[in-house]
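For this depiction, one protein chain was excluded, whereas all remaining protein chains were kept in their positions.
This part shows chain A:
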Amino acid sequence: MSGHEITLVVNGVARRVSVPARRLLSDCLRHDLGLTGTHVGCEHGVCGCCTVLLDGEPVRSCLTFAVTVDGQEITTVEGLAGPDGMSAVQRAFAECHGLQCGFCTPGFLCTVTALLRENPAPTEEEVVEGVSGNLCRCTGYQNIIKAVHRAADLMAEES
């Protein structure tokens, strides 16, 4: 069962781990590496809360086998903050009340980080479309969408 020795560069640190081929990346991060910031909801790609960045691109960690991404770079919610503290996206979510229970938040933060990297000044429609693959069951989407625009403003001010 066990038996694939892989190396994942997680939040800048090379981590060696031995996993069975069927280990989902989400479970590898949470169980093998103890990084429980990545949440798991539906495990079939719909809710988005397991979204992480793979070589900078947003992916569903529940729809990726850890062995497949051997050698690649992964950024989880734990890796979004910089040496100076929370990232602009994280601060914007806090400021705009973009989270309540926080279950969906790691997925939103990773998704929005990638969205703003590709499109630093998205329109309302682009924001709505950009977060349409992430479900939130308690905050409601208005504040989340506000937070995305606020993050874009913060990033523009700080660059």
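By our rule, a residue touches a chain if its C-beta (ideal position, glycine included) is under 8 Å from a C-beta of that chain, and two chains touch if they have at least 3 such contacts; residues count from 1.
To be clear about the criterion, contacts and distances are computed from a predicted model.
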Q.
I notice the complex is incomplete. Of the names "ABC transporter permease", "Carbon-monoxide dehydrogenase medium subunit", "Class I SAM-dependent methyltransferase" or "CbtB-domain containing protein", which is the UniProt protein name for the chain that's not shown?
A. "Carbon-monoxide dehydrogenase medium subunit"
(Q) One chain isn't shown here. Among A:L33, A:V59, A:L80 or A:L109, which residue touches it? (A) A:V59
Q | Positions on chain A contacted by the hidden chain, ascending | A | 1, 4, 20-22, 24, 27, 43-45, 48, 51, 54, 57-60, 62-65, 67-68, 111, 114-115, 128-130, 132-133
